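Input: a single structure, listed below in structure tokens.
A single protein chain has been omitted; all remaining protein chains appear in their positions.
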């Protein structure tokens, strides 16, 4: 398989066997009564990394963050920060700061007092505090709002105060719990890039918890996909999308078409899969799946072509009937019902303005894809 | 708030509740004391309860108190509900500040002031002191408590329910009786119970506004307490506590049952 790069190509300590891990979850388990929130989980995060914990609500990702902050102690296992075991260290002595999902701004304090709060705890001299607060206000562009109380701010402004307050102490690690969850879509997109710039300019390690895959894909260097307290995959956004490690990851991130079947014949990564009902899929990405193994063939909608006739020379082409067309502006998504009843999604970019669509509802159509377009999943 | 319940938290709650309940428990225990000395245990006996029922004065006072409490609580509930509606629904009318002041002030006003002022009013208008005056006084005091209880429910009341009813063609008065009233009914019931117990409880205002032939139970108890603590009073108090406790427990059980029934219905609805 070809190597898939990240956005910051030069930054990839996880590929360097000599790189020193910064945060280490070492076989961590956390139980609340009978409920296991985190199950024997190990994870390594590197310095200056923007790391995302992605998962559905209740998957244990917030518990991981709260254990790092010190609000929960692991039931078993160790958490190391820069080589130091964090067990028993209370949250107020840990060199990490957290940006809360609810922002947790102190309602009885002004914006500048909120930002200064952590600095005052460290006994920083007054002039230094004032200077740092000013710097932070400038960083989040809230200079005119220093004397306001939290309830006099908009949602976006509150978010930025919370951010300024949590980075004011220059923590070793900044933890962000659903940092953009309370913002509307447009503001969220803007803020994503602001957060990335901030992380770059301050040179901090960010660990962000989110349930929004788009958010994780946009911002993070690497994403850990968490399900039921376990890590499903840790990889760069591109790897997670293009080379998911399991059916769960493929289905969780983005849209996917999945064909269940058996490897009919395989050698050196190439294989043909018998997907039943006379459908045979030829792929070059079978990895080391053995002949006869039960596998899933996963392929993204944008990698599938749709046409009214069978394209000449296509390796993989299946016939069906168009039963739904969704026009989304930038692209059009076709739902094609194959003869065995399975529905395949195929999306087409609308590169030209207003083209005459050759396909309509109930038309016979062919879906086709190249042998290297999908991946074979054994798990 | 949501956090761990520390040992300090538990200790302070246990000590606090012991402080609140121990005197009442001791009172009840010593009402079954054989000895005439209230604080020396002389064996179990129910004789004070027997003698209590032969105390005609106490029995008369109980009857008066019960009637005053039922009548005043009922009228106070109607007036208090109207006052609560006024406070939550009519935000702009002349004298609203005065009105809310008149509703909230009696809650904290020392009873001696309220009692004296009501008495002087009754004298000024030439009303003979007795059953009627005590009842009027209790209505005035307790309607404010009812108003606060009902008001706190009305504040959280979803106004779109009323708007929906009116949208479907129900005029305001009909909307009130068919929609608003049933929804706020639990608050009105607890308002009535509060008014009832406050009236049952009151010594000071009753002493000022009552006259011959309308001695209430607290007045009777008070005059006997002044003469000395007796197990008979303990027995009377125990019965009063029991009546209130049974009432509160029945009310909360009924509430729990309704809640339970609703949960079961909801589960059934989701399954079905």
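Here are some notes:
As written, the chains take the letters A and B, and residue 1 is the first residue of each chain.
Simple rule for what comes next: contacts are C-beta pairs under 8 Å (C-beta built on N, C-alpha and C of every residue); 3 or more make two chains touch, one makes a residue touch a chain.
As a convention for this text, contacts and distances are computed from a predicted model.
Among the names given as "Peptide/nickel transport system permease protein", "Nitrate reductase gamma subunit", "Metalloprotease PmbA" or "Putrescine ABC transporter membrane subunit PotH", UniProt records the absent chain under the name "Putrescine ABC transporter membrane subunit PotH". Although one chain is not drawn, its touching partners on chain A can still be listed: residues 69-71, 90-93, 96-98, 100-102, 104-108, 117-118, 121-122, 165-166, 169. One chain of the complex is left out; on chain B, the residues touching it are 1-6, 8-10, 12-13, 16-17, 19-21, 23-24, 26-27, 30, 38-40, 79-80, 82-83, 85-87, 89-93, 95, 99-114, 116-118, 120-121, 123-124, 136-137, 139-140, 143, 147, 151-152, 155-156, 159, 162-163, 166, 169, 171-173, 193, 197, 200-201, 203-204, 207-208, 218, 221-222, 225, 229, 233, 237, 240-241, 244-245, 247-248, 252.
The rule is simple: only the chains that are shown with their structure count from here on.
A separation of 58 Å divides the Cα centre of chain A from that of chain B.
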